[in-house]
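In this view, the complex is presented without one of its protein chains, the others remaining in place.
What follows is subunit A.
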Amino acid sequence: MVTSILPLRASDLKVRKSRRLLLDGVSLSLSGTGTTIVLGPNGAGKSTLLKTLHGMERLAGGDIQWALPDKQARDRQAFVFQTPILMRRTVLENVAYPLRLNGTSRKDAFRIATDWLNRVHLGKALNQRATDLSGGERQKMALVRALIRDPEVLFLDEPCANLDGRATREIEDLLQEVHAAGTRLIMATHDLGQARRLAHDVIFMHKGALLEQTPATTFFENPMTAQAQAFLNGDIVE
């Protein structure tokens, strides 16, 4: 009996918006382990790829297949956005929200959310408005909210883009913990240092196309395409 939503197979994905092709024939497969980092310059299609795999973008072509039916697969994924989406609720209510959707009682949802928030040192902010949190705290709250349903696959769209070094470190530590606990991470970033620290394999995107999908060591030591090489060298990628 299949119990995992992985592996994921995507073939010839096309996403179009306002006549512009944001994803142009992307094919990939993701196995059950590791952390995949999606790299590429601005406008390469990193965020679009993550959102498409997560089922948030309408396909203009191609096919996505999880090992389980779509509904079950969706319920076992979560997404962390670059800019945290804060509900007009307290921190505790924000984090408990996904559990309440699942029918978990308010008491149990709050207990689990409190445990998670204590774990990321937000225990003192339980009853604060989410909007009162700092940038790093907001992202930690969003991450915890994504993790509270214990997803098998976690998509992260540049979660540390606007954070300072310390907040980035905290997020990365939490991601390492989550990964060690068995969650499959797929994260877009343009921070090469972060990619080196976290990646087991790398997807390199450019102009809506997937140019490389290789193990991290191979990518960083011996990139196959000129664009990837230029990106790693810090040159402008044409």
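By definition in this document, a contact is a pair of C-beta atoms (placed from the backbone, for glycine too) under 8 Å apart; a residue touches a chain by one contact, two chains touch by 3 or more; residues count from 1.
Methods note: contacts and distances are computed from a predicted model.
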Out of "Tungstate transport system permease protein", "Methanogenic corrinoid protein MtbC1", "ATP synthase subunit b" or "Helix-turn-helix transcriptional regulator", which one is the UniProt protein name for the chain not included here?
"Tungstate transport system permease protein"
From the list A:14, A:74 or A:169, which touches the chain that is not on show?
A:74
Please pick, from A:98, A:159 or A:223, the residue that touches the omitted chain in the full complex.
A:98
Touch rule applied to subunit A and the missing chain gives residues 54, 56, 71, 74-75, 78-79, 81, 85, 87-89, 97-98, 101, 129, 131
